[in-house]
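Every protein chain but one is kept in place in this view of the complex.
On to subunit A.
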Amino acid sequence: MPAVSKGDGMRGLAVFISDIRNCKSKEAEIKRINKELANIRSKFKGDKALDGYSKKKYVCKLLFIFLLGHDIDFGHMEAVNLLSSNKYTEKQIGYLFISVLVNSNSELIRLINNAIKNDLSSRNPTFMCLALHCIANVGSREMAEAFASEIPRILVAGDTMDSVKQSAALCLLRLYKTSPDLVLMGEWTSRVVHLLNDQHMGVVTAAISLITCLSQKNPDEFKTCVSLAVSRLSRIVSSASTDLQDYTYYFVPAPWLSCKLLRLLQCYPPPEDGAVKGRLVECLETILNKAQEPPKSKKVQHSNAKNAILFEAISLIIHYDSEPNLLVRACNQLGQFLQHRETNLRYLALESMCTLASSEFSHEAVKTHIETVINALKTERDVSVRQRAADLLYAMCDRSNAKQIVAEMLSYLETADYSIREEMVLKVAILAEKYAVDYSWYVDTILNLIRIAGDYVSEEVWYRVIQIVINRDDVQGYAAKTVFEALQAPACHENMVKVGGYILGEFGNLIAGDPRSSPLVQFNLLHSKFHLCSVPTRALLLSAYIKFINLFPETKATIQEVLRCDSQIRNSDVELQQRAVEYLKLSSIASTDVLATVLEEMPPFPERESSILAKLKKKKGPGAVSVTELEDNKREGGELNGGGDRGPDTAAMAASNASTPSPSADLLGIRSAAPVGAPPASTGSLLVDVFSEAGPAAPSAAVNDDGFLSSAPPSEDPAPPLSEADELLNKFVCKNNGVLFENQLLQIGIKSEYRQNLGRMYLFYGNKTSVQFASFTTTVSCPGDLQSHILFLNVQTKPVEPLVEGGAQIQQVLNIECLTDFSDAPLLNIKFRYGGALQNLTLKLPVTINKFFQPTEMSSHDFFQRWKQLSQPQQEAQKIFKANHSMDTEVLKAKLLGLGTALLDNVDPNPENYVCAGVIQTKSQQVGCLLRLEPNAQAQMYRLTLRCSKDSVSRRLCELLAQQF
């Protein structure tokens, strides 16, 4: 037992704690605890009224047991009783118990709130503080409801003691964080801001946390705090190290308050008032100057406190991003820290420099430290510091140093910690692509990546190299040669086999002239890897083989031999078997011309955003790849590829979708959105299409059948959309599959999937009658600007079978590409003859702009920063409406997820609210969207707010969503 036991030692408690500590085993401990619990329970239930002391002691024991990790299901009432004790120590224990073990038992909450109310009005400052601490510790909504209006009064009242003010300020902050709607500063605002001028440093220290939080949410109302904060800061910064007495910490004047002041200023742009700004710049310069002065103490506390202020000042300088002189000084200062002997400082310097690297003023200055950072990557002993170094190298990379940085990162990868390898691989892949001056370097880099860290190379990375090689004919020969060489290695990674198989299958002919890489040599090389590979890779290789037959007729016999062998044609895997059978058949029956058409070289992929970036973003959260970085990348990418960012759809390589557990699902095309209008690689589905096209039964009618010469199809104009078309459309805003329409004759089901700006929709037309539908035609018309003939959406489809038998269902596939944002849904017109009568019906296809959402995860900070950036009035659309459906949390969540955005937790200070973020992908641009839905269960109302980077999108989403809840 400790020698010191201040105040009133509770001997019984100390004995109990000793007993527990002496327990030799977990079982003994549990036994001792159960004995104690039984004892306490009997005391609480006993006839004899317990005196305050005993009650306190037992409550304290219960608390101890709970803190040991055991459940406590009684004693709450006794603890509440203690709250109304006159004895401070009993009250204190009661409050502690309540703070730690608060129970949402409503009966108790009422009693607790009553006790708190009494203490708040007791005018006894110690009691008031206890009550305020309890509210701050619990911070529940019930407490906010009971006290949120009372506390501001206590905070600003002239006769409130300083210590009570301090507690009141932070208590209010906690309530504001949980229930911002209940904490209304209104008339108190200016008096709260003026607490920054309070004589008592402790009051300022507490109040500023509250003011900072309120300023973040209501910057305009609190903007007078800027000049007050600047003058307060200036007084602290210029004070001698002893002026502030007990608020000086290891010779540093008021470090906590200084940091908080600098933090508050980061809620605002640079002060507009010249004098205020001048004074602030002076402060920042003084802080930077002080960093150069010799330390006043050797203690680490001194340097930590001093540097805490320095880093906060640098954050403010970076936030302003407008003072080149200060930015460069900040950078130099951080440069010194990069070589500091304190690991903590090196870590923070690397982290802080990452943000400096994105400022145009300091980017060059950051780059001068490249050697130090590379060295850190190689020599730091702590993996978290190495991670920071890798982040910084990534941030400082540009065309001038890309080769060096990529080379260093590659060599680091060989020894990198497993925990950060995947992220490193993504970063290398992105940098290599972004700053590639020549593509042979890019190809080399990615192949090296696969060689060094093949296991960590995700699909996105190897898809991407293939997309780029396919789109750039100047690199195809080099790529073929390089993969051929890479495959020579006796043990090469399966990802290398995939890339090799794909590239040789497409471009093997470019190196076939060299006898060392003749067609047969290439084939044998690939086939030597076949047996060691997984099913998806084997499937890909089979596709490469059939492509070989087209490229090199001389290999036909050898390959047919391979396909014909039992291990292929009778493979137990249905996908492999099907490929072997179909490819064998195709190679034997199709003429050279047909083969050449079917197995034609892959068309270029549509230009799109790199999927690797999206992957990195997903992995690292929004901090890693900011919105600006994405935009930046778009620009850079364009530069490199001569216009537009090429980003072929990874999944277009349906045949090689390696991660899909069941490749056969792929074959049906469910998981892969092929580039619109481009035939996918040699997949089974393609074969089916080809054969049906060539077959005699294939319809030759065009999509838009104007019936001029043909007599069969009905020639009436499409009917106007059904009156309920909008309602039907609304059902599909938050879901992708379901029944779109149904009447006595026809049922139309929908299955759809979207990826980036592409979508694929399956329409199932079911004939509900027993009679055949004749002349069945469907027409899709896309929304667009009629005057300029600009399409917003591009929907492509093939005609359907003109006859639908009774009870049968036919399927139609639509490939959809979103070109720009749009409001009107495409129209689907269906005409058919049922018993001679023409049926003519027009529906709205449920293709709405939200289908092209990519979810964006972001932190609360980033969210609100973005939110603020989208503050132009036309960017916001808001609607307040009555709930039409259940307000159940799970239902709402499911709907919001169905919308396609990311549903962000812990962003909105009010947990009742929902916030979402996403980027709408269209071919022409990306539109960032933020959404906030505030339900009011009592009033059965919602308030929905949207802020998007494009105003038409805000409006459209708001319209669509207001119908959903």
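In this section, a contact is a pair of C-beta atoms (placed from the backbone, for glycine too) under 8 Å apart; a residue touches a chain by one contact, two chains touch by 3 or more; residues count from 1.
The criterion applied here is as follows: contacts and distances are computed from a predicted model.
*Asks:* Just go with whichever of "Coatomer subunit gamma", "Protein transport protein Sec24D", "AP complex subunit sigma" or "Aldehyde dehydrogenase 2 member C4" UniProt uses as the name of the absent chain.
*Replies:* So the chain that does not appear here would be "AP complex subunit sigma", according to UniProt.
*Asks:* Determine which one of A:64, A:188, A:762 or A:867 touches the chain that has been left out.
*Replies:* Residue touching the chain left out of view: A:64.
*Asks:* Looking at A:160, A:189, A:209 or A:476, which residue reaches the missing chain?
*Replies:* The missing chain is touched by A:209.
*Asks:* Of A:15, A:77 or A:489, which residue touches the hidden chain?
*Replies:* Considering the complete complex, A:15 is the one touching the chain left out.
*Asks:* Considering the complete complex, identify which of A:560, A:840 or A:859 is in touch with the unshown chain.
*Replies:* Per the contact definition at the top, the residue touching the missing chain is A:859.
*Asks:* Residue-wise, where is subunit A in contact with the chain that is not depicted?
*Replies:* Contacting residues on subunit A, toward the hidden partner: 1-2, 4-8, 11-12, 14-17, 21, 39, 53-54, 57, 60, 63-64, 67, 69, 87-89, 92-93, 96, 100, 126, 129, 132-133, 136-137, 139-140, 163, 166-167, 170-171, 173-174, 177-178, 201-202, 205-206, 209, 246-247, 249, 254-257, 259-260, 263, 266, 301, 304-305, 307-308, 311-312, 315, 343-344, 346-348, 381-382, 384-385, 387, 621, 623, 859-861, 911.
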